[in-house]
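With one protein chain withheld, the remaining protein chains of the complex are depicted in position.
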Amino acid sequence: MVGGFNAYFSNIFEVASTVFEGMAVTFSHFVRKPTTIQYPDRMAIRVQDTLPYRYRGILEVDLEICTGCLACERACPIDCIVIDAKKDKSTKKMMLNRFDIDIAKCMYCGLCSEPCPTGSIHHTPEFEGADFSLESMMRRFVKQPVAAYKPKKVEDDPEVAPILERGMRYLDEFADPAGKTGTDS
Amino acid sequence: MLQQFLDSLIADGTLGGMPRDVAYLIGMLGAGALVVFGFVLNISGVTTFVERRVWARIQSRIGPNRVGPQGILQWLADGIKLLMKEEAIPFAADSALFKLAPFVVTVGFITAFVAVPFSSALVIADLNLGILYITSMTSLVVVGIMIAGWASNNKWSLIGGIRAAAQIVSYEIPAALSIFTVILITGTLSMQGIIQQQGWGPWDWFIFHSPFTFVGFFITFVSLLAEGNRTPFDLPEAESELVAGFVTEYSGARYLFFFLVEWGNLYVISAILVTLFLGGWQVPMIPGLAESPFWLNLTQAVTFIVKSYAGVITMMWIRATLPRVRVDQLMSTCWKYLLPIAFVNFMGTALWVLIWPEGFRFAELALTLLGFSMVVYFFYRVVFHLRRSGAELTFSPLS
Amino acid sequence: MTEFSMFPVVFYLMAAITVGSAFGVAFTNNIFYSAIALMFTLLGAAGLYVMLAADFVAVVQVFVYVGGILVLTLFAINLTSRIGDVSVSNRSLGRFPSFLVLGLIGYSMVRAIRTAAWNVVEVGDPVPTIEAIGDAFLTQYILPFELASLVLLAALVGAVVLSRKELKEVRG
Partner (left out) sequence: MSIAGFEVEVDRGRGLETEEMTLNMGPQHPSTHGVLRFVVKADGEIMRRAIPDVGYLHRSIEKISEKVGYHGFMPYTDRVDYVAAMFCNQGWGMVTEKLADIEVPKRGEYCRVIAAELNRISSHLLSVGTMILDIGAITPFFHAFREREKINDLLEELCGARLTYNYMRIGGVAWDLPPGYEEKVLAFLSQFDRMLEEYDDLVTSNKLFRARCSGVAAISPADAAAYNLVGPNLRACGVRYDVRRDEPYSVYPELEFDVPVGTGSAGAVGDSFDRYLVRILEIKESIKILRQCFQQIPDGPVVAKVPRKLKPPAGDVQIRVESARGDMSWYAVSDGSEFPYRCKVRTGSFAAMGMIEELSKGLMLADLVTVIASLDIVAPEVDR
């Protein structure tokens, strides 16, 4: 036998001392504060409000500032965005007939909100998307055909201006790849 | 007590002309049912809840806190859910034995309660070979486990059953040997008799009786852990290896029985340890307490249950701390470490009793001091870990 | 009028369990069933011991035979039987030899019953038997006791020799 008595007793001692130490560590947790977040009902504030600004939740579209440029549809790698934008022959305006996002397909990658020129399509902090049917996961943003937004130098419409301001701020902080540092892109 | 009560009932004719033995039988069955439903099932159930909360705190979680105040009724909800679940019996399983196994396990566990003393008067039957009776009855559990493992017709279950058998049969030897060290001192196998020879103070407990019983306490503890299939010896149902071991194919109420036994066994193990080494129900004889049997027994019962439950929580805490051992390590622990040391203990205690039949006061006090300083050092380490982590503290057990 | 006593009822119940499951041990085709029936036989015998106020023997019966030997039997069955093929039968010796053995045993038993002097002892309250057993083992029956220990030790060593694998130490 190798080691003999020494190894025998040092084995016992090692087991005892390391178990003792481990037990001390776990015992110290009896008086530590648990880190559990009791989602959803026992929270001081909603989870959605605690999420960081860049959180990529369920997509939303502000139709008021959507230009119908189809950049998001092209950027989407899984084609979950379907836009039908046509120029109305009579009014010469770009009309949005359909703007659907299939939330069931969406993988929340954020690639669609990056090319958006106005910040119309953006992520919300909402994430509770469970529903009973696939059909209800289809978000249809165009209820009836509306005219697409035409960018102006200075927005003067009091209804659209705050939305656009929000969109541009979103672009600035979230979607603009250069971030706040400001680059040439 | 029960006999007197029934005799009085027969005497005043409440039971009509019922034969005496039939009355006894009904009385015993009634009392048994009362104990099983009033205490055994509840203690198993509450233990599952306490275990989950204890683990949760150790793991920085909260644990179940929704059903009832602070989640205290969680075990009831779980039990009802399991009772109402469909029970699936695998097509290829041996359905008769498959159904039998949970009952064998449960019988082995519940009959052990007969000899567990709660106070100087509160014991179902003070058998004069109580400790031997308990160990022999709990050995029925392993038969049930083996039947379950074989009857499921599942290889994981089979391995679980084999592991359980190998483990429990092996560990019965060091457990019995270190239990015998105490019996050498007391000269009686009766649970009450063993407790009566101890005192309320730690220096009068058998754990501090001699260095050998001090070591023997730990050997008994480890062996009983292994017999109860508890971490670090939970190999028969090692969930990361054997899916769920011998309970893999069980569902519904039968599954419930296995877990009833598993958690109830914790209490039995603790009760054995408390009886043998930790002074049992002994309380200080405050003047006035001795005169009133009711209050005396109540304090004794509370003392016993608190001590046993401290043991139960320690076992939960161990389970939350340690990893599982491997089969070969399990065996080498038993045969290479526990058994030789238990033998040395046995011989040593025999000598000790020969030299100091009345106990050696100095050694008792010194060992008590040693135990106390170990506890103090332990808390020093706990505080050290707390300080190093810089964690936010809360002393409320409820949050 | 003698009062109705449960004692015979319990006795016949125990006896029925013991004998019935003993039949089960012998006649069932499945070796695992045999082992389980053996458990009931042993438990029934333990019950009979209790009725004879031999509580120590009863408890030791459960402890040693159920907790130890039966578990080892089951263990061996679990290890050797092919799990898909449960009907591993215990082979019988044939009709004639078995009847011969049965006849011999039956004759000697009947003879023993007939010749024994059946002293009826008043069954009192059970008295602790451990001390008496211990005394008897260490005084009157010390030689058989030591011999039995020796036999068990030999069996232990034999088991170790049989089951030992050839281990070649490579590095320690």
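Order of writing sets the labels: A, B and C. Residues in every chain begin at 1.
By definition in this document, a contact is a pair of C-beta atoms (placed from the backbone, for glycine too) under 8 Å apart; a residue touches a chain by one contact, two chains touch by 3 or more.
Just so you know, these numbers come straight off a predicted model, no measurement behind them.
A.B. asks: Looking at A:L70, A:M107, A:L134 or A:A147, which makes contact with the chain not pictured?
C.D. replies: A:M107
A.B. asks: Out of B:I58, B:L82 or B:L177, which residue would touch the omitted chain in the full complex?
C.D. replies: Answering carefully, the residue with contact to the hidden chain is B:I58.
A.B. asks: Looking at B:V22, B:L41, B:V302 or B:V327, which makes contact with the chain not pictured?
C.D. replies: The missing chain is touched by B:V327.
A.B. asks: Can you list where chain A touches the absent chain?
C.D. replies: Answer for chain A: residues 2, 11, 14-15, 18-19, 21-22, 24-26, 29, 35, 51-56, 75-78, 107-111, 114-115, 123, 174, 177-181, 183-185 touch the chain left out.
A.B. asks: Please identify, in ascending order, the residues of chain B that touch the omitted chain?
C.D. replies: Where chain B meets the chain not shown: residues 55, 58-61, 155-156, 159, 162-163, 231-232, 234-235, 238-241, 243, 319-329, 331-332, 336, 385, 388-390.
As a convention for this text, only the chains that are shown with their structure count from here on.
A.B. asks: When the contacting C-beta pairs are counted for B-C and for A-B, which pair yields the higher total?
C.D. replies: Per the contact counts, B-C leads.
A.B. asks: Counting only C-alpha atoms to place each centre, which chain is farthest from chain B?
C.D. replies: A
A.B. asks: Averaging only over C-alpha atoms, locate the centres of chain B and chain C and give their separation in whole Å.
C.D. replies: Chain centres of chain B and chain C, defined by C-alpha means, are spaced 28 Å apart.
A.B. asks: Distance between chain A and chain B based on Cα centroids, please, to the nearest Å.
C.D. replies: Here the centre of chain B sits 51 Å away from the centre of chain A.
A.B. asks: Which stretch or stretches of chain B touch chain A in the complex?
C.D. replies: 56-62, 317-318, 320-322, 337, 378, 381-386, 389, 391-395, 399
A.B. asks: Hey, which residues of chain C end up touching chain B in the complex?
C.D. replies: These residues of chain C touch chain B: 3-7, 32-33, 36, 39, 55-56, 59-60, 62-63, 66-68, 70-72, 74-75, 77-79, 83, 86, 128, 130.
A.B. asks: Under the definition above, what is the set of chain B residues touching chain C in their complex?
C.D. replies: Per the touch definition, chain B meets chain C at residues 19-22, 24-25, 94, 97, 100, 127-129, 132-133, 135-137, 139-140, 142-143, 146-147, 149-150, 153, 155, 158, 161-162, 165-166, 168-169, 172, 189.
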